[in-house]
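Before I ask anything, here is the structure I am working with.
As you look at this complex, bear in mind that one protein chain is not there, while each of the others sits in place.
As written, the chain order gives the labels A and B, with residue 1 at the start of each chain.
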Amino acid sequence: MNFIDLIISPGIVGLAFVVVFIFLMIILAVASRNQPKQNLREISAFTRLGRAIGLAVEAGKRMHITLGWGGLIDLKGASALVGLTILERITRLASISDRPPVATSGDGVLGILSQDTLSGTYKAVGAGFQYDPTSGRVTGLTPVSYAAGAMPVIYDEQVSATILAGHFGSEAALITDAAERNDSLSVAGSDSITATSVFIAAAQEPVIGEELFAAGAYINAGPVHASSLRTQDIFRWVLVGAILIGALLKLLGFL
Amino acid sequence: MADIRCPMCGKPNPSELDTCQFCQARLKPLTIPPQGETVPEEEMQAGGESVTDWLSSLRTSGDEAEINQVSDDDSGSLSGSEMPDWLQGLRGESETDSSDLPAEPAGEGLSLPGESLYSLEEAASSEDEWSLSARPPDHDYIPDWLAQSGSEQESQALSLEETLGLEEAKSEAEEGEPDWLRNIRIKYQEDLGESPLEDALPAAAGLPEWLAETKPEEPVVPQEPEVPSDNVSGWLARIRRTEALEEAGQAPPVPEGSAPLSESTEAGQAESTSAVPPEESRESTEVPAQEGEIPDWLTGLVVGKAAASALEPVETDAEGLPDWLADLDKSASQAPGVIVPFGEEEPGLTFDWLQEQVRADQGMSVTEPAGGVAEADAGKVSPFEGDLSDFLEEEYLAAGEIESQQEPVVEVGEDLPAAELPNWLEAMRPLGAAALGAAAMGDVDAQIESSGPLAGLRGVVPAEPDIARLKKPPTYALRLQVTDTQQTNATILEELLKAEGSTRPVTGKPAITSQHVWRAIIFLVLVAIIFWKAFTGARDFPLPAMLPEVLDASAAIDSLPQYPVVLLAVDYEPGYAGELNAASSAMIDHLFLKGAYLALVSTSPSGVALGEDLLQNVGRSKGFEYQQISQYANLGFIPGGPTGLLAFADAPRRITPYALDVNSTYVWGQSPMQNIQSISDFDLVAVMTEDSDKARAWIEQVQPKLGTTPLVMVLSAQAEPMVRPYYQSNPRIVAGMVAGLVGGGSYESAHPDLLSGNGPARQYWDAFSLGILALLALISIGLIVDLSYGAIKDRKREDGSANP
Partner (left out) sequence: MKAPVSTAIAIGVGVVVLLGYFVQIPFLTNLRDILVGWAVILAAVALFVGIGNLFLVHLHKVSRAPSGGFYSLVLITSLAATLVVGGLFGASSYWSVWIFRNIQMPVETSLIALLAVVLTYAIARLLRRKLNVFTGVFVATAVIVLLGTAPIFGFEIPILYGENGLRSLFTQIPAVAGARGILLGVALGAVATGLRVLMGVDRPYGG
């Protein structure tokens, strides 16, 4: 493989993409350190989420965060990581509640990580005694059984709001339907197109596509989350330009 | 030569005069040297005679007099060479007081007998207020002439002529009355219309009658223990009252058995400070009426003035008052807005004695008064700083008009040390009356000073501004001013607090809501349709036509060699088994008809059982059962998702070495699997999934390693749109697709011989078609009803809010 082939090989392009992405995230995080809170467009789902946390604490109810059945091995794990970030923030904010939040998942790895997140957050806020291992649980090993196991949590455990953040299928409609029957808020987002289409119809506050990955910035999970969001925006515009240029070249016959 | 302006009345006088020709005030202050020192004569020019001379004469003649003799004891005839008893007494008292000066409070004590008259009123004490501090040095001592004049009913006014005559007489009686006193007498007699000469002219041999007739009497013990601060005007007030009484036809009050003048002064002091009732003042001002013993003018002056001042307003006193007394009021009334400097407040009064007394007191420590005023006074700079005469000259001669004296401190010389004023003297300093408004000044004339040395005088600038005077505090309404909004909020808060302790009934949710109704309707409609078609077995609706993707999939299977080895991925969930079983049954049967050996794999744990169930259903529909290992091998679960797929694509034998039969057979060593070394060795790869992501994972991870092996997909209807681009790409990545029940029905339609023409797609097709129509109808009706209900509800809410 000569140098040019090496340069234009998909591997090098991908590596360059990753390096530039990391570089931009760091630069934007450092640059925005002394700036006031960045202006982010309002996403009603996160606005209501913040309010729902307070209402849950006041009403003595709990928050339910469900992480899906995607696991961490493949691309579906990214949405699960976002779900874990949301879980950590909600646990931190609702640690004073009489009923701590509960996390359900359809994968063993996510079950372990949800327990680890809850335990670490409670220790961080000095409420380690509040941690209950059963608050992070696996409700089923198949998508439908997982949804079937998550529904009783909404009905029976005084849930005031359900947050769906992870990889789901169309069975997620069962969870959102249970939340609606329980007159509780449902904030749902997934990387799956099928789940997104279901959430648009069935959830009260759907989070579409990459809005789920902006959750960290909206819930103040850290400055790097905001900088990564801005980096995503930059690369999105780059991709848009690349698609348009490619389509034009294809139309003109150059490709 | 420049005229000298009188410090009392402010009128210009020739410079050669020692006393004012209008008010008889001394124009040039006397300077009394301390004991043992002589005062330059030029500083003591007063009334044409040397002050030193008469003072000296007073001193020498006083050697024979008793020190503490009361004035009434010295009523004996006086020769020109003899010191009048009253003077002797005064001198002795002054000596006594001067000797006691270090012990006594400042201001008390007399340096000269002649000044005792005023020193009684203006003697400062150690009290804080100068009004209170002006106590008589000796309560027991009253000059004889004062004591005897209390009973006099007649008041004699001294005219100017009498005054002049008095001056002549004065010149004759060098050892007689002092000029100031003579002037007073003359003046008074003039005012009273009496010949001032009758009583005023002193005997050729000696003192005037009035002085000679001074009856030694018991000194009048002043009733009031404290001398008010403005007791300077006390005796003057008594004089006024006496005059007023006389005019009114009343007997002026005579002090009891005491020197009238002294008593009157003391009484005046008391009146000015403690607002002594007129009766008391009358009493205090009563003097034993002894005709001929006390000069009428003086008696009348004392009694009448005292009575008048006690009974009548100050304005009426002006008619009978001597000019100098009248000027005292005029000066205040003429310039209401002007602060009368200190010393000019009482025209006609000479403050020589005051000056000397202050001078004598200088050097003495001012004791702390009981009150608080003295503390403030202690820090003040004495207005008599330096030479008193210089002060007066500079202050009143150079000033010209009466100006508001902001700073009573005389800037005689900047290098002069600031003397400490006695409290009583400090209190006499004109206050910063600039703060007084015109209204206050306008009322000055109507006000009678009630305390201090200026007690009884009107037109005195008040010591305190109006705003500091006691006033009735404003009355604020106790009722709280509450606005309507605040009242509403308070009511709400009150209701909330009341409701806090009371239990509220928990409104339970109704058992059946619109949700339940709608869901029930939808369920019943769908179930009814399905059951109807399922139970009746109706085949009213034809299967769909051949779809291109289905034909391509069928063509891909048809192109397989005999007894192909097909990799069948069962990557769907059990919940979607109904759809995918119906979609894939015909294709499975087609593969079995080709004699294909199926290798089942799955990336989901339940796929193993699903694959088994699928094959058994297909066989059952054909009336036989497919055998494991001989007809198919269930290789089991591939963990790790796309990563596992990638690994399986690279080395399928390593990832799934054994079959999931009872014996865990190593099928890779048996026919026909023994020839499969890599995934591309399979003749066909068929993936069955409901998830587009899984489909993409197979496409992206496995298909690049397939080579010429076709990839066929059996998908759920929800995944078909995402996979179609792979089918429509060029070159095709996916050889063919069978998507949903439509695809299965299309496959069965294309191969009616498969599954005996009664595949699951055929069985479900009628119910499926009607169910979709029912769903459409339910969706449409639900939208219409919900929108209408919402609109009606909103309209009702609006009507309710508009018409409460």
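The working rule: a contact is a pair of C-beta atoms (placed from the backbone, for glycine too) under 8 Å apart; a residue touches a chain by one contact, two chains touch by 3 or more.
Every value quoted in this text rests on a predicted model; they were computed, and no experiment measured them.
Novice: Have a look at A:T66, A:Q130 or A:S170 and name the one touching the chain we're not showing.
Specialist: Touching the chain that is not displayed is residue A:S170.
Novice: So which bits of subunit A touch the chain we can't see?
Specialist: Contacting residues on subunit A, toward the hidden partner: 1, 9, 11-12, 14-15, 18, 21-22, 25-26, 71-73, 75, 78-79, 81-82, 84-85, 107-109, 111-113, 115-117, 119-120, 133-134, 137-142, 144-145, 147-149, 152, 156, 170-171, 173-174, 177, 191, 193, 196, 198, 200-202, 204, 208-210, 212-214, 222, 224-225, 228-229, 231-232, 235-236, 239.
Novice: Go through subunit B and note every residue touching the omitted chain.
Specialist: 515, 518-519, 522-523, 526, 540-542, 544-545, 548, 573-578, 605-606, 608-610, 612-613, 616, 628, 634, 636, 639-641, 643-644, 647, 660-662, 717, 720-722, 724-725, 742, 765, 768-769, 771-773, 775-776, 778-783, 786-787, 789-790
We adopt the following convention: only the chains that are shown with their structure count from here on.
Novice: Between subunit A and subunit B, tell me the centre distance in angstrom, where each centre is the average of that chain's C-alpha atoms.
Specialist: Spacing between the chain centres: roughly 52 Å.
Novice: Within their complex, state which residues of subunit A touch subunit B.
Specialist: Touch residues, subunit A against subunit B: 71, 73-76, 141-144, 169-171, 180-181, 183, 192-194.
Novice: Contact residues on subunit B for subunit A in the complex?
Specialist: 509, 515, 573-575, 604-606, 640-643, 690-693, 697, 718-719, 722
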